[in-house]
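Heads up, one of the protein chains got dropped from this complex, but the rest are sitting where they should.
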Amino acid sequence: MTTTLEHATTMAQPKGGGLARHQNFATAIVAGVVLAWVGWFLGRHLFWNGSDNWSDQVTILTLLGWMLGFWIGIGAFNAPFQWLLGRDNTRADNLYYAGDKQGRMRYWKFTTDHKVVGVQYIIVTMGLLAVGGILAMAIRTELITPGTHFVNQQVYNSFIAIHGMVMILALIVAVAGPWGNFVMPIMIGARDMAFPRLNALSLWTLVSAATVLVGTLAVGGLPVGWVVLGTIANQAGPGMDFFAVAIVIFTVSTTVASVNLITTVITMRTRGMTLDRLPIFVWGTIITAALALYAFPFFFVAEANQIFDRTASTSFYVAAGGGTSWLQANLFWLMGHPEVYVILIPAVAALFEISSTMARKPVFSYRTAVGAMVVLAGLSAVVWAHHMFTAGWAPSLSGPFMVTTELISIPTGIFFLVLVGTLWRGNVWMKLPTVWMFGFIFNFIVGGVTGIYLSDVPLDEQLHGTMFVTAHFHYIFVGSVLFGAIAALAYWFPKVSGRYLNEFLGRLSFWLVFSGVQLTFGAMFLSGLKGMPRRDASYSFAFEHTNFISTIGAYMIMSGMLVLLGAVITSWRSGEPSGPNPWRANTLEWQVPTPPPLENFDVLPVITEDPYHFDETTVNA
Amino acid sequence: METSAKKSLRSFYWTWVILTAVGVGLSLWLPRRYMPAAMSNDAHLTMTTMILFSICAAPVASGVYAGALHVLRHHRYRGDGVPPPAPQIRESTKLLTSWITASAILTVFVLVWGLGALAAENGSSSSNPLVVNVTGQQWVWTFSYPGTHVVSDELYLPENREVEFRVTSLDVTHGFWLVNMGVQVDANPDVITTIHTTPDKLGVFEVRCEQFCGLNHAFMDAVGYVVTPQKFSSWLSAQPARA
Amino acid sequence: MSIDSPSRDQTHSPGDGPHDSPEKVDGRERLGVWLFIGADVVTVGALLFTYLYLRAVDTAGHWMNMWGYQGSLHTYQYWANAAANGTLKNPTLIHVGTVSAGLQWLVAAITVLSALLLWVGEKGLRANKNAKSFSATAVVAALLPVVGIIFTAVLLKDLPQIFVSINDSNTMSYTTYDSAMMALLSSTIFHLVILTFLGLGLSIRAARGVVSGDRWYQVRLVRMFWVWVALSSVVATLITTTITSTH
Partner (left out) sequence: MDRSKSLGVALVSVLLGGGALALGGFVLASNTPHQKALQCIESSTHSHTCSVTLSTFPDSLEGVHGANGGPHPDWVTYSNDNVVVPANTTVNMTIDQYDTGGNVNNPFFDSVVGTNGGTAAVNGKVVTHVALGDTGHTFTLRGIPGNGKTLFVSVPLPYNFGTKFPVRLGTGTYPKPVVVKFSFTTGGPAVYEFNCEFPCGGSREGNGFGEAMQAFGYMSGTITVK
């Protein structure tokens, strides 16, 4: 090839303006608030006529102002603007944006280094879990006895949806965020993600979306349930505008992150890292990313339609104008079911990785495990209407959707086979990650089996909309995904901090959370079987005992999670030093120093076999 | 070495069998103990399905639990430091195919049963069902009986006659759920959705909203009564005519 | 795993300058653009799904030709009847119609034209290596979408609406047809704004010599997206106008 490519230009350009080098989280907030005020001011003058009916336009403009300001303030638009003007970043600029020689300050900036982004994701996830946790405790406190005493039904209703959506967001990023960013590029032998700036963009977009979502609490919450069914959502106050804008922004974040993850894995693998030598967690990450790329645009459109309904008097979901909630339900669940696997697959893939290392054995039937994840991701795209069995929408499709849904149990079954098969006849090292993994196996069976009931249409016509459903997906989300996420945290914590996560506190936390989950959601199954509906601020005396047990269990989960938080904070500061490869694992992230240097490898490794062969040398390494 | 492995395998099988037995016991007991008393053909089918599926799930769940317990008992590394490498087993085609075959067979069974039950629920057995118009609104159900002037906030149904509910909503989406009858369908504004069921037991039952519908959703319920046909017609005629 | 002795191009430390060959970076960015296009395909697909879904169910006879109307409550028909009977106090019905298909096709044609223009420009750049003439072509290609935006805004402004006022409160302004069209047209505007930005960027970069006959790879990236936008506008227009033309 005779042409020189554009990217090869390293002509000395003037460095990015001095202003760009002073941007950080604080300037982002300032700019966000300023533009939010501008949006509010404009909205007031353009639309406000003194009636609450028009407050939505003002709210939406204010929030768009916030988002735009936040992006400008954090520096997300610097690069596109410079591109427009034909001034690309120099190498020095790129090093600066990667956080080179900036100490802790780099965690507060638009930093492109994938390890910084990974740590930022850990913090964001913990923050979201805290908010969702407070709301969960408020909900369970209200439900400790029948009647409305702690909060009335208005406040209760405004909590439940925010709890749901905040936790969904937290779990979507809980594994793929921190570890897909921190360890995944090292695992494949890359020096960074394919698009480092997009990496930072996805993180900070998530932050701005999360602030808007949590901000919903300040404007009267979201009294519509987390599925924001079209008709009821149209009735809600400004909280619904916050929600819709948060989702629209969040979709930008996931799309950008997914594109980045997929491109990184496909194009950045080091020499010899063929697809059948990929660590299985990397497979989990890209399958998830591909699924997210497909699924979240539906949510984007669902909520954009909602915004139109509320600000431009359209009638997508307004029955009087010919619209229908079923449209919203279809769009929502076209995203909603794939999203469950977006949450689940990274956790499962991380556990495959952990099980192999901890059992000192290769991942059992690696190809089948990858195949199962692919099949699961594919199936999840064609099962969405099982959430609508009782909606009255297209009853003739119940049969087909029941078939596709129940087929899911086959790939899910393979997950168990792979996990237990990997541990079988191993020398299982009972460290903290392993303990949480066994908790996962126990809970995931419960969540999985109850899923079979719900996919059966006749049974669903009794169980739909009850606490049984709530218990089912909490066994999946809390009992399985959260356990997997904590196992991953315990496993990779030494790589991030150079220290072990405190074993004793971790186990104490495990037993509190594990028993709490059994009490809370086990009793919740019984409430649901008896016929207690979801999302109710009060309930009949028939459900008194099971709800009391659930609340006690919830406090145990809370205590356990707080102990874990204490363990993370103390271990990060003064835990037992671990060295670069505490688990004697073969994957590449353990072969680099801890903490990994900027750009990870001075010399890119060449891979000659997959990382799952354990022999005497790996013991003594 | 070989014998101890065999011995430990035997303990695995025993654990599996015992756990399965416990699972089957729970399957037979829990639904009957905790599910609301069945008052219609659909509710009976629901109960049977619940028990049957639980029994099917028992060996699968028990197998995984027995496997995990077996690993905890026999394959845990009890020494200090890094465990030595274990046998580097990567595949077992036999295990894989038998596992997939077994789960496929169970899935197909569950599917066939479920599709059959679905057909049984959807099929209408009566050519002359009692029609009840159900209106959901925030946060009350009202029931009207076409052909009469009766509108009521309570639902009266005659025993052993198929009922066709025509459900709609005046505002947002509600979920019409006859708790003891095992049927539910959403009440959608501007749309009429239909469900059938045949009450087959006298008594009082609960009508609930199971789709979140706003401020007082938790309080949106109604009482239903299944009465003899004679009582039903006398109740109808005792009701005041409403506009 | 073993780590062989590295070949020279794999040795690198952070200060050494760009560490991946330009070919590699280009392939990476092309994949990224394809993936973004994929996400955009789903988004536009979801918008068309919205359109087709509302079109198919037509719950309250709010589509253009009122077929299959079986509404029961406060529907369009209810209002129309009430307006005819005079039972409502002051209902006002403005015409129910369709978006001007001609203007919609014009916007699609403009987008296609701009895509072709950019493509021709790219070909010229790669063959003649004349950055100045490419810069001129790109600026024209970037300004065409602005014209498209103006026409789309006109379409949005003239969206046929049904305006009903009952008991002094304005309850409904846009029917489902208008709603679906509004979302589609907004998406068109959004895409055209991006095209304008990209086109202007290419033009400026070409003028400054960053894009040139030797360095044309970003032009290809932009052109890929541009062609997709043109394609999507044709598909969307085709779907919406073939359906509107049935009555």
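Labels for the chains are A, B and C, by order of writing; each one numbers its residues from 1.
In this section, contacts are C-beta pairs under 8 Å (C-beta built on N, C-alpha and C of every residue); 3 or more make two chains touch, one makes a residue touch a chain.
All of these numbers come straight from a predicted model, not from anything done at the bench.
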Option touching the unshown chain, where B:Ala5, B:Ile105 or B:Val204 are the choices: B:Val204
Touch with the omitted chain, as defined above, among A:Val418, A:Leu432, A:Ala485 or A:Met558: A:Met558
On subunit A, residues whose C-beta touches the chain left out of the figure: 51-53, 56, 133-135, 137-138, 141, 146-148, 150-155, 158-159, 217, 220, 223, 231, 234-237, 309-310, 313, 315, 318-321, 502, 504-505, 508, 536, 538-543, 558-559, 562-563, 565-567, 570, 574-576
In subunit B, positions touching the absent partner: 135, 137-140, 142, 151, 153-154, 170-172, 189, 204, 206, 208, 214-216, 218-223, 240, 242-243
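What we mean here is this: only the chains that are shown with their structure count from here on.
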Subunit A and subunit C: spacing of chain centres that average the CA atoms, whole Å: 29
Subunit B and subunit C: spacing of chain centres that average the CA atoms, whole Å: 45
Approximate Å spacing (C-alpha centroids) for the pair subunit A, subunit B: 30
Contacts with 2+ other chains: residues of subunit A: 319-320, 324, 326, 613
Numbers and ranges of subunit B residues touching at least 2 other chains: 189-191
Residues of subunit B touching subunit A in the complex: 30-31, 34-36, 42-43, 45-46, 49-50, 53, 57, 60-61, 64-65, 67-68, 70-72, 75-77, 82-92, 95-96, 99-100, 103-104, 106-107, 110-111, 114-115, 117-118, 120-122, 167, 171-173, 175, 177, 179, 182-186, 188-191, 193, 206, 208-219
Footprint of subunit A on subunit C - complex, ascending: 1-4, 6, 10-15, 17-19, 22-28, 31-32, 35-36, 38-40, 42-43, 45-47, 49-50, 53-54, 57-63, 73-76, 170-176, 178-180, 182-183, 186, 197, 200-201, 204-205, 207-208, 210-211, 213-218
Partner subunit B, residues of subunit A touching it in the complex: 148, 153-154, 157, 223-225, 229-232, 235, 319-320, 324-326, 359-362, 364-366, 368, 390-392, 395, 398-399, 402-403, 406-407, 409-410, 413-414, 416-417, 420-421, 423-430, 438, 441-442, 445-446, 449, 452-453, 455-459, 461-462, 464-466, 526, 529-531, 533-539, 584, 612-616, 618-619
